[in-house]
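Here the structure comes first, spelled out in structure tokens, and everything after it is commentary.
Note that one protein chain of the assembly has been removed; the remaining protein chains are unaltered in position.
Naming follows writing order (A and B), and every chain is counted from residue 1.
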Amino acid sequence: MRKPTLFPATMPSLTLGLGLGVGLALALASGPAGAETGPIRIGVNEPLTGPFAASGTYVVNGAKIAADEINAQGGVLGRRIELVIEDNKSNPTEAAAVAEKLITSDKTPVMMGAWGSSLTLAVMPKLADYETPMLVETSSSGKITTSGNPYVFRISPPSALEAEAFAPMVEKIGLKKVDFIVINNDWGRGAAADFAKMLKDKGVAIGLVETMDQGAQDMSAQLAKLKGSDADTIMITSAVDQLTLLFKQMSALGLKKRVITTGGSQNPDQIIAQAGGAADGTLHLTTFLPWYPEKTPNPKATAYFIEEWKKRGFQFAGVTESFRGYDGIRTIAQAIAKAGSTDAARIKAAFWSVDFTGLNGQIRFAKSGPAGRESGQSKPEIYLIRIDGGRVVMPEL
Amino acid sequence: MTRLLSPALLPPALLPLALLAGLALLPLGLAANPYLLNALITTGILTIGAMSLNLLLGFTGQLSLGHIAFFGIGAYVSALTSLGFDVEIGFGVRVVHEPWPAAFGFLLGVAAAGLCGWLIGRLSFRVRGAYFVIVTISFAEVVRLVALNWVELTQGPLALTGIPALGLGLPGLGSWTLRTKVQNYYLVLAVGTLCYLLIARLVGSRFGRAMRGLKENESLALSVGINATRTLTVAAVISAAMAGAAGSLYAHYLRIIDPDVFLFATTVTMVIMVVGGGKGTLMGPVVGGLVFGLLPVALRPVMAPEAQWIVYGLVLIAILFVMPRGLVPGLAGLIRPRRAAGAPPRPAGDHAGAHAGAHAGAHAGAHPGAHAGARPVEVRS
């Protein structure tokens, strides 16, 4: 009596289960083949959604300019380059998954990424697993180049390097006592620690170290505390949105102290546009000088990049982020050219012989980290600029 | 064996078995595609989280939106046990811990998450409904902020890096470290299967009846002598411990964790897996986990990142409207009317309960008790 009824119920479950396994396996086992003649694929792992979406998008747009420029000039090794751009959703887990996809599924022999330090740190074990090099364009945590991962090559300065570059300016500016307010992540806390160490060595007193959560909008409580402190200077490390809010809220509280921002993500034009007069007199340590192309290490390239950026209809304010994507892809292209091959191991070796003038200085990798497993770290130029009457000026020191 | 083959048991037991067989065979074809294997491993880990959440949400009816806290606590405790730490806990007392093997980390992670489940259970089961939801969210946020700010212990936002991979074996007798994707895949599959069997046993037991009684009609359950707080607390402890196991797997697989593991979005993903698959059913979270875990992988190549999220949200809404009970009961409902024509009507619940028993019997050897204790599971109706 029940026998006939067995059939319809068992078949779907059997088909569902086994079909899922076998079908998926068959369908997915055949990934794209690594062709030797098609375009050279470069993986780009950036945050395009989530809290860092704006910055990640800027970097990707910069990278596209570099790729188009290189292709217009005939590509690399006689082949076009193709960027495989993936969104890591501003999330470390996703960043690691994206790296895995780029390496194994898209067969990219080299990658660029992953903007934030925790994103990059999450990707790093994958680089070692698959022996694939990655160019780090933005992250600033010291850990990235000191943990003994020989597949990492970084063109952005870690905060210790930034602090070192700032050291000679300390006396000229006349710092006596410094308070910090930093974003509560690896970047902010790392910057506070490195700058505090350098300043102490210089005999400058360190006062409060306040933090603000990523995404926090109201910092008036922290600022009220800073207002009551006897420090003469506040050093700030955060992304541009929070800097804008801080300047507005400082002016609302009548907090008038010397302000120096670090981290290279300040985007002064956006600050001027959004904070207005509240940003007047603030000092910023930047790694790029788009306002004065003639003063950059490679004026011609800077002028070309800025012109191309404007031509594509992007906001000028974005160049202080996007130039890293541009330089990053150019660095990778040169490594591939020097390797004479698209083999990951040879590209990795060739990174050590990269040497050209990028938009923010000579790109040339020095060894960093434990012997035998060194990462590469390039040393960009660092500039101090001031916002004055809605314009960016270079203070005389 | 004859019992297993009896017609009443066959169909429901076959779905999970077939799925298990399919999943076990999958790496044979996927070894060349580590990206998909990786997606399956992370999906599997989240699915374990979803199964544990289902124990609370589906079987006791308590919507815990702070479930990620237990996952994260498991991850952090496990990682810290295997990495070692040196912190000052106040009054000049220092706690120094030398690294232990990762397997101990796993066990401690499970235990710590279970303990937190007990604490939160004691605290929050005094309230129900929306209050319960919000207190669980708050708990997860507080834990996240502690992980973010207790830098000396957790490295805060600097993330815990270099977490060792899990290994099996005893010191002195040689050990086996799970390094490759395929090994990790089978580990996750094994832990997942174990959790599934445990939940099936539990749900089919006396205790399971008490849980469902509370969900269906709390005052009635109380009047027949069910101790609500005790039942719910035990469910919370088991559920939290399983989530902790998933978190530990996550930490040792990814080898880095940062306070972002506590993000509310991950809880939402787990809830979607449970509700989408079918809350209060054994297979629901598994099917929901696979569907919603792999959906982003399927959407990635075809649309812009923002659009993927929009689709994710729309699919959630659509499932709630079209199949409010979830995919598994919804699809079963499409098949059942044809059965009903030939077979005498039975309560829908028989399926899950019967197959729970069959399952436990099949895997844990002949367990006569497993069957005797099996009670029908109410498929939510």
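What we mean here is this: a contact is a pair of C-beta atoms (placed from the backbone, for glycine too) under 8 Å apart; a residue touches a chain by one contact, two chains touch by 3 or more.
Convention: contacts and distances are computed from a predicted model.
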One chain of this complex is not shown here; going by its UniProt record, which of these names is it: "Glycine--tRNA ligase alpha subunit", "GMC family oxidoreductase", "Branched-chain amino acid ABC transporter permease" or "1-acyl-sn-glycerol-3-phosphate acyltransferase"?
"Branched-chain amino acid ABC transporter permease"
Contact list for the unshown chain, restricted to visible chains:
A, B
Absent-chain contact - pick from B:35, B:71, B:106 or B:139
B:139
Touching the absent chain in the whole complex: find that residue among A:71, A:315 or A:357.
A:315
Just one of B:25, B:87, B:226 or B:268 touches the chain that is missing; which is it?
B:268
To test your reading of the contact rule: which positions on subunit A touch the chain that is missing from view?
49-54, 57, 184, 210-213, 215-218, 220-222, 224-225, 227-228, 240-241, 244-245, 248, 251-254, 270, 273-274, 276-278, 315, 318
Could you list which residues of subunit B touch the chain missing from the display?
57, 63, 123-124, 126-127, 129-131, 133-135, 137-139, 141-142, 145-146, 148-149, 264, 268, 271-272, 275, 304, 306-307, 309-310, 312-314, 316-317, 320-321, 324
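Quick note on the criterion: only the chains that are shown with their structure count from here on.
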What's the distance between the Cα centroids of subunit A and subunit B, rounded to whole Å?
35
Contact residues on subunit B for subunit A in the complex?
7-8, 10-11, 14-15, 17-26, 28-30, 32-36, 38-39, 42, 148-149, 151, 156-159, 161-162, 254-256, 258, 260-261, 263, 290, 300, 305-306, 309, 331, 335, 338-339, 341-343
Please give the residue numbers of subunit A that touch subunit B in the complex, ascending.
1-6, 8-10, 12-14, 16-22, 24-26, 28-29, 31, 48-49, 86-87, 89, 91-93, 96-97, 100-101, 103-105, 117-118, 121-122, 124-125, 141, 143, 147, 184-186, 188-190, 211, 213
